[in-house]
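Below: one structure in structure tokens.
Just one protein chain is left out here, and the rest sit where they should.
Read from first to last, the chains carry the letters A, B and C; within each, the first residue is number 1.
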Amino acid sequence: MSYASAPIPTAPDTRPLAAGVIGASGYAGAELVRLLSSHPTLRPAVLQARSEGFDEVDAAAISSCDVVFLALPHGESQAIGTELIERGTQVVDLGSDFRVDGWTYGLPELHRESIRVARAVANPGCYATAAILGLTPLAASGLIDGPAHFDGKSGVTGAGRSPSEKTHLPELYNGITPYSVMGHRHLAEIEQELSVLAGSPQLATFVPHLLPTSRGLLVTAHVRLLEPLDQADLDDLYRSRYDGETFVRLGGLPAPQRLAGTNVCWINAWADPRTGTVVIEAALDNLVKGAAGQALQNANIMLGIDESAGLTVQGLWP
Amino acid sequence: MSYASAPIPTAPDTRPLAAGVIGASGYAGAELVRLLSSHPTLRPAVLQARSEGFDEVDAAAISSCDVVFLALPHGESQAIGTELIERGTQVVDLGSDFRVDGWTYGLPELHRESIRVARAVANPGCYATAAILGLTPLAASGLIDGPAHFDGKSGVTGAGRSPSEKTHLPELYNGITPYSVMGHRHLAEIEQELSVLAGSPQLATFVPHLLPTSRGLLVTAHVRLLEPLDQADLDDLYRSRYDGETFVRLGGLPAPQRLAGTNVCWINAWADPRTGTVVIEAALDNLVKGAAGQALQNANIMLGIDESAGLTVQGLWP
Amino acid sequence: MSYASAPIPTAPDTRPLAAGVIGASGYAGAELVRLLSSHPTLRPAVLQARSEGFDEVDAAAISSCDVVFLALPHGESQAIGTELIERGTQVVDLGSDFRVDGWTYGLPELHRESIRVARAVANPGCYATAAILGLTPLAASGLIDGPAHFDGKSGVTGAGRSPSEKTHLPELYNGITPYSVMGHRHLAEIEQELSVLAGSPQLATFVPHLLPTSRGLLVTAHVRLLEPLDQADLDDLYRSRYDGETFVRLGGLPAPQRLAGTNVCWINAWADPRTGTVVIEAALDNLVKGAAGQALQNANIMLGIDESAGLTVQGLWP
Partner (left out) sequence: MSYASAPIPTAPDTRPLAAGVIGASGYAGAELVRLLSSHPTLRPAVLQARSEGFDEVDAAAISSCDVVFLALPHGESQAIGTELIERGTQVVDLGSDFRVDGWTYGLPELHRESIRVARAVANPGCYATAAILGLTPLAASGLIDGPAHFDGKSGVTGAGRSPSEKTHLPELYNGITPYSVMGHRHLAEIEQELSVLAGSPQLATFVPHLLPTSRGLLVTAHVRLLEPLDQADLDDLYRSRYDGETFVRLGGLPAPQRLAGTNVCWINAWADPRTGTVVIEAALDNLVKGAAGQALQNANIMLGIDESAGLTVQGLWP
């Protein structure tokens, strides 16, 4: 018997569930605390600011949690994540340490059933979430004539809470700044997932850019097709793939400022028969669907409760 | 005898040249007046705010000008532009009316000799300038496995001085907004010029985005190659093509905020042998190299004076 | 018997209450709909976009509402507001038409008991809310040596959803813009309320400024004192006045970006014995405590339900 065949029913009235957040003072950690504050059944029971070693974390309190979120800088989740799993605690890691060839890849729209029975989930990168969800229907159709070409744009919160010369306001203001042109950390995740979807190795180019803004992320993709696809077919492909998905919105002109505070990934795809290309736009809030919200979505699934619990609050706009 | 074989020598001390600006109250027109204010030999002799018909413009004053700049909204240059040419006045049109299959295409780095003898020059679009200059060395090499894929990002001044719901600050703030995904006006110019360079029809996809900023523009291109090119070859290709060009800067991470007020197009290209792709970034100030500055560069060439006259002032940064 | 002596008890389980919003497509109206979407008992039953006359509004549907919010441009509430009151509907007007010498002034921290029994409440202006709450303890103490000097700064949403030349992004970007230096609409409200608090006529100067941002508002006040007050006395004055107030936060450095989406007014006061002056900072979200949130707070009081119902969601930051 498994979670998948017999999910634990939600029981909000009988017992609140306890969440731990390690790294609660960073932007993603703080966002998680915000989301947990309106969650119907999961309580932020143990909050720890960033810590070098597990010794400084109250291990007993952590072990009493139903799920622990790691919201640590990249590279710092390895030791504590491994130890928590060994102790039998369910973990969602918001860092990049376990995303490639590691833990269950926590993109619910692709891996819901695996997440349901996983004890260790690696939350996808913010850019990767938009890039992969944006291409999933096409990749699964086997129609992509790779590589796929991605252009990412993100607000500064995506680079974390630590100030740096590169993210100093006057350096970014009134412009847009490319970085890591040939080697962003999220590229490996993107290629891994697109390859699984397509059933064959898929390559990609990915160029990220910093916007002089705070939160919000947009990924634009240009994808060539092996066979032509008209707009009606393309619309069908996307609608049927995402039918029933609470956190995917289709159509229109995706713009991240319309999603602030929400767990939605907003996607649209345009067929260009003239060039045999499809253009995709995928927008999200990098701190929610790109980090804390998706982590909570994963935890909800792991705990067998309503997947959208704590994630239904309306966004803030304008 | 032609201008090309016997250019008129610069004579700043003997006779100032007179410029007319029709549409001087728009952003591009005002920028032109700013640039003319520090030009050594060309004086802003006749300034006219936007006008519906040529009757309202002082035709005699205009006809005394050595060059007239049209900085009118798209579609409004046709009548007045044609009439000025018939009267024998040299004209640079900053609008899109004459760019495709019309007047001499005013991209000096490509068409300097044609511009030198032209009486009617169509100034390129802001996105088109960055896109074409960014791909010129590759296109001319015949190595592009088209279509080329362009992603454009621009500040709001690129959309002009008239306020609209789509450009209202709260609608754009803290985000980035795609528009005209499948049919931006500049796409035809881009394909026209790349085709001429390659000697065969070249297609492209182009997706523009509005930044919540004022001026500055960045175009990112992903281009597949027919044959592999390593980084050293790519660097050579770009360096040799742009050797001696005053207004092209190569290398680094092009960012438009570093170019505010300058006539520079800042380009870099990265080879990605893994995917057989080249990524190009091309940044510029949309009101200068993307509009008024390039118009002045064209006028300088048409008048036989120093191409960089009035365009050497250092940019404003940060 | 009155509401004040016998408030109607909250009964969320038995009957949801119905709210009407006239002007639901403006920024304040849309914010009200957002807040109502998470209100435990009040439902957004009738939503009407801006309408010239009451004829176009479904009068029957409106009359079935327990409370109607008017979120119309300034000057357009007069007719419909008066008619609704005559029909016996409870109304909260977010415009300025009834604020001075008109309906009950809906600043709950000052007029809670009057609002409780009122059928017609005029919601204060955004600047006025910050200015009045910021000075209330001092004004009530009778210590102000007037006039009080106010400096206001607001994001562009405070100027509404209609684009204009003055609020066009490039005109505001990278700066701050004063307007209505000698005659802002909110000055009369401010003086009216400070005079009531002091028990004698109080004058003020008020200079508003537009920030190149979307939402958020800060008012800075410089107030001279008739008698010296040290910091400890000042702190006591503010703490005792606002003890128990859910939506007033004291201390620290008030900054509106920390309050986005919340109904909080964040206030601090500094004594400067050297100059006999007190400096006050008061920050709020102009669309929430400065508009829709305060309107909902007023409606909650009028309906006899929990004053903070629908207003407890955590803000979005950063």
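We adopt the following convention: a contact is a pair of C-beta atoms (placed from the backbone, for glycine too) under 8 Å apart; a residue touches a chain by one contact, two chains touch by 3 or more.
None of these values were measured; they are calculated from a predicted model.
Here one chain is not drawn; of B:H186, B:R215 or B:R249, the residue touching it is B:R215. The residue from B:F69, B:F150 or B:Y173 that touches the chain not shown here is B:Y173. Note on the undisplayed chain: of the listed residues C:P44, C:G106, C:G125 or C:P170, the one touching it is C:P170. Panel shows chain C; residues 146-147, 149, 151, 153, 155, 170-179, 181-182, 203-205, 207, 209, 211-216, 218, 220, 222, 224, 253-258, 260, 270, 272, 274-277, 279, 281, 283, 318 of it touch the chain omitted from the view. The chain not displayed touches chain A at residues 27, 155-157, 161, 163-165, 167-170, 172-174, 212-215.
Seen across the whole complex, the unshown chain contacts chain B at 27, 30, 34, 37-38, 157, 173-174, 214-215, 260-261, 313-314, 316-318.
As a convention for this text, only the chains that are shown with their structure count from here on.
In summary, the pair chain B and chain C forms a contact in which both copies contribute largely the same residue numbers, shared numbers making up over half of all those used. Centroids built from CA atoms put chain B at 39 Å from chain A. Chain centres here are Cα averages; for chain A and chain C they lie 37 Å apart. With centres defined as mean CA coordinates, chain C is found 49 Å away from chain B. Looking at chain C, residues 27, 157, 173-174, 214-215 sit in touch with two or more other chains.
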